[in-house]
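Only one protein chain is missing; all other protein chains are in place.
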Amino acid sequence: MRRYLPLAVVGLAVVGLQLALQAAGTVYYLTQLTMAAFYCLVSIGLCLLMGYAGQLSLGQAGFFAIGGYVSAVLTTLKLDAAEPAARLLSSLGILAERRDAYENFLLGVSPWAALLAAVLVTGLVALLVGLPVIRLKGHYLAMATLGFGLIVFRVVLGTRLLGQADGIGGVPPLPLLGLQVSGGRAHRVESYYVAWALVLAALFLAVNLIHSRVGRALRSIHGGEEAAGALGVDTARYKLATFITGAVLAGVAGAFLTHYNGGIGPSEASSMKSVRYVAIVAVGGMDNLWGTLLAGALLNFISLRGYLGSYDDAFFAVILIAVMLFFPDGLLRRARVGRREGG
Amino acid sequence: MSLLQVRDLSHSFGGLQAVSEVDFDVAEGGITALIGPNGAGKTTLFNLISGVLRPQAGSIRLDGRELAGLPAHRIAALGVCRTFQTTALFPRLSALENVMVGRHARTRAGYLAGLLNLPWTWAEERAIRRRALSIMEELGVADCAGEAAASLSFRQQRLVEIARALAAEPTVLLLDEPAAGLNLHETEELGSLIRRIRDQEITVLLVEHDMSLVMDICDRIVVLSYGRKVAEGTPAEIQGNPEVISIYLGGNHV
Partner (left out) sequence: MPLEQLLQYFFAGITEGAIYAIIAIGFNIIYNTTGIINFAQGEFLVLGAMIATSLAGVLPLPLAVAGAVAATMAVGALVDLVFIRWLDSPSVLRLVVITIGVSILLREGMLHAWDEKVRALRHFTGSEISSVRILGAHIAPQALWVLGIAGVIVAALALFFRYTLAGRAMRACAANRTAARLCGIKTRRLVTLSFCLSAGIGALAGCALSPLTQTQYDMGASLAIKGFTVAILGGLGNSTAAVAAGLMLGLLEAFSVSLLPLAYKDAVSLTVLLAILFVRPGGLFGRRESQRLKEF
């Protein structure tokens, strides 16, 4: 069980940080930290994909956007409450009421049903895109995933239903066990904990996978694909499964962030976002979950606080180049073999 | 009893015919060698049998079951495992983890079970580790279990790779030049190791250049030259075969 120790450390840090901010009176930092958590989810999935399955993806923002937009579209539907079908679905909990800015009651899909739909759609798209993509390598893989992300961006930008350049707003909060995930001040603390609980859950899954039989098989693929196949490892299948896992994590992150922000825009699908997710994994050390987490939390927080101003994108580009030029194994390296043996 | 039957196997790369209508049998429970000068097509043949390459023509039957056209991991699951000419240990894993991957084809814990760390997988993991360690002990490399694969000595790497292939419980073990780079003493040890493997009822097919090893341990020898089978028989028959002699010594020696 030694493998879960870092998880406990992260958990403690999350709680400690919140208490410290409370004491210091700078609770508003929680907003950016919450958003940073959602972005970290994407990088965690990408860490598994890049560091373990050995697949680069420059299109994770596409999956993030798919998750977010599906949630947004479904929860902002304006259905006719009088319809018998609507009444049936409401009683099943699939549809839910929400209030808009003018205190009107509107009927749309309930956030949890929408979340489920977002996961399913993201997973399905990942399956369809992943099947051909995992056979590619090198430049072709990079271009294919970049192209996928760009297609999502173009579709989102050009489709009226998806709000085109303005995106979709008026997305209701996500209710969870009496709490709410939403950006308002009243729900700041609970949203923060929900977000980081999500991150811890993702880390839990990732740690499990790495230490499992499949995780070992994945690590064998990266640097020994032929030999792995000759020992019975179905490399294509595991790569695809990891691709889908990364995509679903991104989609879940997108859905949650959309509820948190109350909306989503096409910039979430941009290739710049995809590059950021890659930069964070690269800085963190490719196959280093904890490094990715640290880099993700820190860099996203700095960027979201606006400390980088208009040099935001340039900053990520610079660190990406710097890491790739001088520290190709990542900035936060750690002893690889032997450490992983235990637990 | 012929366990592995290769019939009419052909494969070319661009214009080069690497393997041409090769026909031979591998007897069950025996040690068979594939020999021939460099470029004869031996490793290509291994690649065809183990599924790394898809044969363009011909058939490969394991106990009656057609292997040609199956992906490598399916062939491995059916019991055909191999080592590689340039030792291909997984660089990012320890020696023990390398051997544990060998157990992959015989174990079940899947992706979802892995993500959730389901309790039923714990016993399987322990069994994998135990089995891997015991194989490594048998081969005398248990002491380097925790070390990074890249930091092992050449001899240790060789043995770990064989251990890894054995962990898959193969019915047929393909060894690709296992003696390359080993000194006299190590080659002798290898010979007795291969015999021990045969005694565990694993059929061995090896590609080798070291003639003394081949003549010493093999029951049957298949000779290839320029992609074609030139001779097949017992070591004594092959040693006396004039065509084989001329292939190796240059044609003017009958």
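Just so it is clear, A and B label the chains in written order, and each chain counts residues from 1 on its own.
Operating definition for what follows: a residue touches a chain if its C-beta (ideal position, glycine included) is under 8 Å from a C-beta of that chain, and two chains touch if they have at least 3 such contacts.
These numbers come from a predicted model, not from an experiment.
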item: In the full complex, displayed partners of the excluded chain; value: A
item: Residue among A:Phe38, A:Phe148, A:Trp196 or A:Phe256 that touches the chain left out of view; value: A:Phe148
item: Touch with the omitted chain, as defined above, among A:Val10, A:Leu58 or A:Ala228; value: A:Leu58
item: Missing-chain contacts mapped onto chain A; value: 54-56, 58, 132-133, 135-144, 146-148, 150-151, 154-155, 157-159, 271-272, 275, 278, 282, 310-311, 313-314, 316-318, 320-321, 324-325, 328
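Rule of thumb we're sticking to: only the chains that are shown with their structure count from here on.
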item: Inter-centroid spacing, chain B versus chain A (mean Cα positions, whole Å); value: 43
item: Chain B residues touching chain A - in the complex, by the definition given at the top; value: 50-52, 71-73, 76-77, 81-82, 84, 88-94, 96-98, 100-102, 104-105, 107, 109-111, 113-117, 121, 124-125, 128, 146-149, 164-165, 168
item: Chain A residues touching chain B - in the complex, by the definition given at the top; value: 205, 208-209, 211-217, 219-220, 222-224, 226-235, 238, 241, 245, 287, 336-338, 340-341
